[in-house]
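Questions regarding the structure given below will be posed in turn.
Heads up, one of the protein chains got dropped from this complex, but the rest are sitting where they should.
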Amino acid sequence: MVIPTDILIPMKRIEIVINEDSIDELLEMLHATDVRGYTVIKKAGGLGSTGMRDPDDYALKENNMIIVLACKEDQAKNVIMTIHPRLKDFGGMCLISDCQWTIGPAESY
Amino acid sequence: MVIPTDILIPMKRIEIVINEDSIDELLEMLHATDVRGYTVIKKAGGLGSTGMRDPDDYALKENNMIIVLACKEDQAKNVIMTIHPRLKDFGGMCLISDCQWTIGPAESY
Amino acid sequence: MVIPTDILIPMKRIEIVINEDSIDELLEMLHATDVRGYTVIKKAGGLGSTGMRDPDDYALKENNMIIVLACKEDQAKNVIMTIHPRLKDFGGMCLISDCQWTIGPAESY
Amino acid sequence: MSISSLLVPAILFFALGMFACLIKSDLKFPPDMHKMIVIYLLIGIGLHGGKALAGSDMGSALPAVWAALAFGCGLPIVAYIILRALGKIDPLNAAAISAHYGSVSAGTYMTAVAFLAGIGVTYEAYPVIMLAIMESPAIMIGLVLAGYSRRVLGGEVKADKGMMKHLIIDAFTNGSILLLFGSMAIGAAVSDASYHKIEPFFELIFMGALCIFLCDMGMEAGKRLSEFKSVGVFLVSFGIAMPLIGAVCGLFVGHFLLGYSVGGITLVTVLAASCSYIAVPPAMRLAVPEANPSFYLTLSLGVTFPFNVVVGIPSYYAAAQYLHATYYPW
Amino acid sequence: MSISSLLVPAILFFALGMFACLIKSDLKFPPDMHKMIVIYLLIGIGLHGGKALAGSDMGSALPAVWAALAFGCGLPIVAYIILRALGKIDPLNAAAISAHYGSVSAGTYMTAVAFLAGIGVTYEAYPVIMLAIMESPAIMIGLVLAGYSRRVLGGEVKADKGMMKHLIIDAFTNGSILLLFGSMAIGAAVSDASYHKIEPFFELIFMGALCIFLCDMGMEAGKRLSEFKSVGVFLVSFGIAMPLIGAVCGLFVGHFLLGYSVGGITLVTVLAASCSYIAVPPAMRLAVPEANPSFYLTLSLGVTFPFNVVVGIPSYYAAAQYLHATYYPW
Partner (left out) sequence: MSISSLLVPAILFFALGMFACLIKSDLKFPPDMHKMIVIYLLIGIGLHGGKALAGSDMGSALPAVWAALAFGCGLPIVAYIILRALGKIDPLNAAAISAHYGSVSAGTYMTAVAFLAGIGVTYEAYPVIMLAIMESPAIMIGLVLAGYSRRVLGGEVKADKGMMKHLIIDAFTNGSILLLFGSMAIGAAVSDASYHKIEPFFELIFMGALCIFLCDMGMEAGKRLSEFKSVGVFLVSFGIAMPLIGAVCGLFVGHFLLGYSVGGITLVTVLAASCSYIAVPPAMRLAVPEANPSFYLTLSLGVTFPFNVVVGIPSYYAAAQYLHATYYPW
């Protein structure tokens, strides 16, 4: 890789999509695993096993939220193992992939 | 990988950015490939070959939409081969990367 | 990989989360590195070293912005080396990962 | 009642919205604008109702309460039977659709109020109580019908008490019901002097704001209406027949049981004929996930609502007038 | 006309918005608020115009229609020639900019209405028709000019019929034009009694809402104005000269051809002098992607609009007064 590796840290990127109603419970679980950083996108729509969700829909008003979180591998394990049992009820999806954190900002992971 | 692999399924993550005007056509194409899940983010902005798009711009009112979709590799192939010929007209971008789906939620892929 | 590789270009995906206030400076830096495409999501929330940010919060009104940008590896290096020194002040995070660009749309990278 | 008196601005704006949708105009109101106007209109109708109630005999309100409960419980059962017997609609979709017809549409009610105001007809204070009360019971009946349907289907009926409780709580803490009841209480509590200070905002400009609301609803109805092919001829006919059945019940109850004036009968009829698109859809989505939302939304927003606004209200008024003139029982 | 009569609140709020932008205040109105007020104002101006038209001789409206079409077609050509001949602006940018000057700005029109109301001057019912009609033709002329420019540039001109058709349809299903025509029709159709019910919302509070709109526009104009360096001295001068040329045409047409009162002449002049920032920019973005949007947006929002609001309107009024007093031909 041409980018000097000393400014990059290998990490996991976790991306969760979930019904807005369940967000409080999910965040509490994340806080319990000592996650120190995540990013939240509200008012997302989508299609899934429970049908369509469109935040602009006049009558149904169902929103998805997206949570993106970068963390070290052992913490990722922690997160996944913690939320895994509840995912069945949350619905939505939870993806994990590899990424690299650019050193610089406060280590909020 | 420290996370037990039996709760993870290797998948592809497809991320499409597209002008809001073309979204209906794109979604129809996705539905035609039997995609069973995707997530949509509206009111995104950006820069591309056709210039800047800013959803808050007073006069131009051009929005991007982001579609993220996780699926098995063969389905990903399906999706890419289906939308590939239209991408020239859609503009925007279509990225594919590797990810892992955490078993738990309904298999909406 | 089952998707014909001649329609895919290996690329880097850079994902930056930053306080909305710093966005202008960041975008200027990106423009200076001749980045020709990026996507912006506004009004994101999140948790980080500086605490919670919630775009819907009544009193604090702090928003994150997410910038996603796909580019070739050498340009990615360019981007990272340019913004790296400023990341300490920007806060937030900057992730890099591998992805593949589907040939078709104008080459806005 | 001349033709020109039928040209109530609110209804014309509804037509304009449907027209915009028909010609595929890019006209689009911000979603938040819609939410804001709904909040405003609910508070306005509540305050006005509360003030009127404060000046009227509360004992006489009881029959209205009973009538509201009867409509809320009875109409969904009628609807369910029709859908199952005549339409061979599958039980769960039938249950979900039925629930909508026991509840009410504040938008239709307000259009009727605008209609009566436009032709200068007065009405009793009680129908607004019925409006507030009728939102919820239909949801309960919908749950019962869905449970019954599941038993009919022979599937295992997980006695989801949690869901039941959740929905019942929802039905009573529901934002729009709270706004309606809350502002009715406030309207009843405040002094006349205080009320006059807020009257310009909540009454004077009410009818104009209603126009913007109905223009938006016209677009929404138009969007839904365009899906009517996926819904089928039977359901579309049901979406017109059911409000007529409700209307007959409403006329009867309003005139013979409640003994209201022509304006009051019209409003009771509109309540019985209208069908919810605010409180019931999300509840049914949650309680009967097997049902297809595009069925009940197309019916409620795309068929019954426009039918009531454009054809129903003037007809109900004419019928009330006829009834009042013919069978005046006192 | 004393100085204090020039201090119309709407214009002062415009200045406040520009000032906020100048001192880099964090003042920012929600984008949806802007859209909502625009919807409200367009409906208000349409209803008012429709009502006035209903009471006036529709035959006499025809000259106004012709004048509107003439402005919409003629002014862009004048602008194109000036931009090409004097400014050596490249053909496609010239085409895109020109199109804006044949269309109108409802915001400028409403400010002029507020100005006239502030000093108690009446006006004819017809200019509002011109407002509604002038939105679209300029887009067509812009397309023609762009096609001509492409041929001049020698590039292959893909006869993009699809785009042409798409844009023409757009021009007539455009949301703001629909709202304007639709509410004009409604204003003309409803009875006086019905109209009085919605008047408080659409007329009584109109001028106040306009102030908030103009404050927001002031911020927008200020933002655009700050980019004028990238636009160059010639274009900025053009952004001031072109409305003056339009104004001369407007004065001439309004006085000698249409024979309107001072108020009517002022409005016709404002229409001819103003320049679109609603319907035309997205159309040109689509039709002439080679043109730089920051050119036409800076000119239209950052130069011509503030010039018209702050300097233009009172001057046009003074000129109309002078003309009316001097060359009264009847």
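Think of it as A, B, C, D and E in the order they're written, each chain with its own count starting at 1.
The criterion applied here is as follows: contacts are C-beta pairs under 8 Å (C-beta built on N, C-alpha and C of every residue); 3 or more make two chains touch, one makes a residue touch a chain.
Keep in mind the model is a prediction, meaning the values are calculated, not measured.
Note that the absent chain touches C, D, E when the full complex is taken as a whole.
For the chain missing from the display, the contacting residue among D:Ile198, D:Leu257 or D:Leu286 is D:Ile198, taking the whole complex into account. The chain omitted from view is touched by exactly one of E:Leu47, E:Ile133 or E:Cys211, namely E:Cys211.
The set of chain C residues touching the chain not shown comprises 50-51, 55-56, 58-62. Mapped onto chain D, the footprint of the missing chain covers residues 32, 35-36, 39-40, 43, 170, 173-175, 178-179, 182-183, 185-186, 189-191, 193-195, 197-202, 204-205.
For chain E, the residues touching the chain absent from view are 4-5, 7-9, 12-13, 16, 19-20, 23-30, 32-33, 114, 117-118, 120, 200, 204-209, 211-212, 215.
Definition applied: only the chains that are shown with their structure count from here on.
Least step count on the touch graph, chain C to chain D: 2.
Identification of common neighbours of chain A and chain D yields an empty set. For the interfaces B-E and A-C, the C-beta contact count is higher for A-C. On a Cα centroid basis, the chain most remote from chain E in this structure is A. Chain centres here are Cα averages; for chain A and chain C they lie 17 Å apart. Within chain B, contacts with two or more other chains are made by residues 41, 50, 55-56, 97-98. Taken residue by residue, chain D touches two or more other chains at no position, since every residue touches fewer.
All chain pairs that count as touching, in label order, are A-B, A-C, A-D, B-C, B-E, D-E.
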